[in-house]
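Heads up, one of the protein chains got dropped from this complex, but the rest are sitting where they should.
Coming up: chain A.
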Amino acid sequence: MQGQSDKMVQLLTPEGVRVEHDDFEFTGTTEDLTGFLRDMVMARRFDTEATALQRHGELGLWPPVLGQEASQVGSARALLGHDVVFPTYREHAVAMCLGVPMSQILGLFRGCDAGEWEMLERFRNYQIIIGSQTLHATGYAMGLQYDGMVGNPDPADNAMVVAYHGDGASSQGDVNESYVFAASYNAPVVFFCQNNQYAISEPIALQSRIPLFQRAQGFGFPGIQVDGNDVLAVHATSEWAFNRARNGEGPAFIEAFTYRMGAHTTSDDPSKYRRDAETEEWRGRDPIARLTTYLRNEGAVDDAFLSALDAEAKDYGASIRASIATLTDKTMDEQFRTVYAEESVALEEQRREYADYLATFEENA
């Protein structure tokens, strides 16, 4: 596989066999792993529902996370209480792990608002502009540093920031600038790059002639490549990078080597730029299948568990469908009122102009 390094960290093979690694080990319990399985199954269900909702005209657009569940769950489950996430537009499974009300994620793609979920302080707004959030994350991390929230003896006093970005984003100036700033100030930020092999239609080879994780070295911080479909390895490497950052050891880069199983978004047609055989090959590396196999072999889950999980996912799917009805649209009045924090006389004038215009309809009614 192009771009896949022989140093790629893997703790669970696609066949569901646990393997050792010299530098990384999964520190969680089997119970944690069944939890991760549940997270991934629920995230996939959410994603399936959202894709269907788009097909039914309920959402304007949907960017599926299908195939990347392990990258997101493994990293999100390594976060601690004060950590902050700066996502792209595809971090649905991260949002779910953090407890963001998922209907509010749908609100953005339905066009109700621009993403105003509860917990914005922990899980920041989705970012459509490729790469911009990496600078915000780095600045925020600098702030954590100024606030004395790194390198404290009690780990509970520490915090760090994760900047999620894609393989395509790695070509953006902002992303490269964020690496420079993070390195120069030794900021507690981890760049978590999901290399899902594509930026819409463009393959990774167009963005980088070397495996992405190798770039980090040139910026002066460690980079590692991890099997992004192996939730154990993602968790282990994330834990390592997050702890380093919290301890004041500075930024790190994780390249989660994964695959976007679905279309880029519901508007995309992957048949134009990639072969079915390739997708099929990646289907054999599915993150949920391999963890299920492993847990089954361990005797940690059985048919009863799995069918209960399936039933739970179905119920969850139904609740997601129903939640669409609870979403409310931002009003034009609010749009006027929220441009500035302080009162704006000039805008207030236009707000009233529009209100007066609306009032003419009421008079005629």
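We adopt the following convention: contacts are C-beta pairs under 8 Å (C-beta built on N, C-alpha and C of every residue); 3 or more make two chains touch, one makes a residue touch a chain; residues count from 1.
Rule of thumb we're sticking to: contacts and distances are computed from a predicted model.
J.: For the chain that is missing from this picture, which UniProt protein name fits: "Ferredoxin", "Peptide/nickel transport system permease protein", "Alpha-ketoacid dehydrogenase subunit beta" or "Phosphonates import ATP-binding protein PhnC"?
T.: "Alpha-ketoacid dehydrogenase subunit beta"
J.: Write down which of A:Met1, A:Val19 or A:Val180 is the residue touching the left-out chain.
T.: A:Val180
J.: Which one touches the absent chain: A:Ala156, A:Ala304, A:Ala325 or A:Ala346?
T.: With A:Ala156, A:Ala304, A:Ala325 or A:Ala346 as choices, the missing chain is touched by A:Ala346.
J.: If the hidden chain were put back, which of A:Arg45, A:Arg90 or A:Arg124 would touch it?
T.: Only one listed residue reaches the unshown chain, and that is A:Arg124.
J.: Can you say which of A:Leu11, A:Ala141, A:Val190 or A:Ala216 touches the chain missing from this structure?
T.: A:Ala141
J.: When the complex is taken as a whole, what residues of chain A touch the one chain not shown?
T.: Residues of chain A in touch with the missing chain: 86, 113-116, 120, 124-125, 129, 132, 134-144, 146-147, 173-174, 177-178, 180-181, 184, 330, 334-335, 338-342, 344-347.
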